[in-house]
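Here the complex is missing a single protein chain, while all its other protein chains stay put.
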């Protein structure tokens, strides 16, 4: 498969996305992107005692967007909020075995979705 | 052979030039062209009773120049001076089955050589 | 239930390129190592057979499009033909005016010349198309003005399949004294084309879309129309295109043209029938929008986009299921571009009014003569599963469904 633009890892996550779906009673939800620019990612987090115990996603987008979403959920599950905040788009891209230059923005989107979801969680905490 | 730029007739006259050589006691000799433009033709005529009884040539030049010289001698042998004067470069070119556009000037040169030789004959007659 | 173990590929991407016909390759083979001479070596025997082969090929290509031999020039690709035609005609006619018209849906190899033409002192304007992709004749008439010297309007767009009424356009442009180039990369060799009837001054012909080799293409240039070369050098191609000729590819292009002409009728009927079946079957997918004109289109060409389904993901899943298709213009895929500036919405889809905020990539199925009814059935069986899967992942679909 690595003949295409995508690494084997990207293709694996594209074909077998981890944690695809929704979390009904999510602690935080982040949605970023807009359809006009091609990708929309929604990330659901379940947070308990400052720790991400579950993460799920729904993504409209290209192969890189789907794989970045999937990889992000994998990378943050079990992490503390502080640890998760340190996750960079480079780390997502690297964990995927690299993304084509034109697709780096997909990993940025994944980072953005994560931040948005954590923001949402904090907001909910504040107002709770 | 007609795969090349030249017709079979041209190649025949190039390979087997007719009347190549000199006439010792020529009635008229014409030399035209100059080496700077690539071809030099010298035409010898033997004229008796206003009739061209023999014609020979020497030519420095390309395939078309040699073939044009050769063909010209053939066309004029046995002709009267007046008939010979009517020989056009087109007739030479046509008799050769055509020449490439860039080589038409070789048939013009042959016509010029003929005129020069007849000129020379007339001059000799006049001063004789 | 997706299929990952596909033995036989289903190739529905003939607009991108086609395999070289075995008979075409056979015709090419003698010109690699045997009759290998340089056609410009006119004085030696080695130059003869390749030069004759070029003449023959020129005749065959000319025949295919109803032209005379001397009116066909060989280039290395449709892209080069398009560049030669536009820049070469524009420069040769600059004294008459500086305005050039393109349709809005030209291939990149026309479109992306605009900047360079402006640098040369030309003005470039774009003629609109309607939602079916047909040239807006009123807009064309409005935009042809005093200084207009040249218009380039493609015969068929490979992304949406619409075939333009070139004859009508040609008649109008002729009346106006505007030179007319048409990019026939999508049509020559694929549907009947006659340059005399169409009234074009120049037309691009591509061989590798009809079972000819890559590396050879043609440009029809009507007798007597002045044009400047863009590749300067030797005296090949009547002075219009320098460089040692790619003899084997040109021979193949010629033979492919001959075969295309002989087999045209049967092939068109066959792929049109399969295309209709595919079209009809696909129509049942919800939120699916066909692109291009419903009837004035390339035979065997089915193009569409689906709401809530991103084009690249759909294409990747089709590929994983053994089906080759394309998204956007087949020759202009740009995932490997140096940066994301290349990832804009297709200018063709935008031109036909597809809303970029709900469409992300059209899919084009372009059928060819080796496709079968079973392959169409197979594609129809696979499509709904993939579409469902991608929608299930999409936060947008859920909103649409949920009424939010």
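Quick notes on this one:
A, B and C label the chains in the order they appear, each numbered from 1.
The working rule: a contact is a pair of C-beta atoms (placed from the backbone, for glycine too) under 8 Å apart; a residue touches a chain by one contact, two chains touch by 3 or more.
Everything quoted here is computed from the prediction, not taken from an experiment.
The chain omitted from view is touched by exactly one of C:246, C:346 or C:362, namely C:246. Checked against the full complex, the candidates C:21, C:159, C:201 or C:375 give a single residue touching the omitted chain, namely C:21.
Subunit B residues in contact with the hidden partner, per the touch definition given at the top, are 5, 14-15, 17, 20, 31, 34-36, 38-42, 58-63, 65-66, 100-105. The chain not shown here touches subunit A at positions 3-5. Residues of subunit C that touch the chain left out of view are 9, 11, 13, 16-22, 25, 32-34, 36-38, 40-46, 76-80, 82-83, 107-110, 112-113, 115-116, 120, 208, 213-216, 230-235, 238-239, 242-249, 312, 315-316, 319, 324-327, 330-338, 342.
The working rule: only the chains that are shown with their structure count from here on.
Per-pair tallies of C-beta contacts place A-C first.
In terms of their C-alpha centroids, the spacing between subunit B and subunit C amounts to 56 Å.
The mean-CA centres of subunit A and subunit C are about 39 angstrom from one another, to the nearest whole unit.
The set of subunit C residues that touch two or more partner chains is empty. In subunit B, there is no position where the chain touches two or more neighbouring chains simultaneously.
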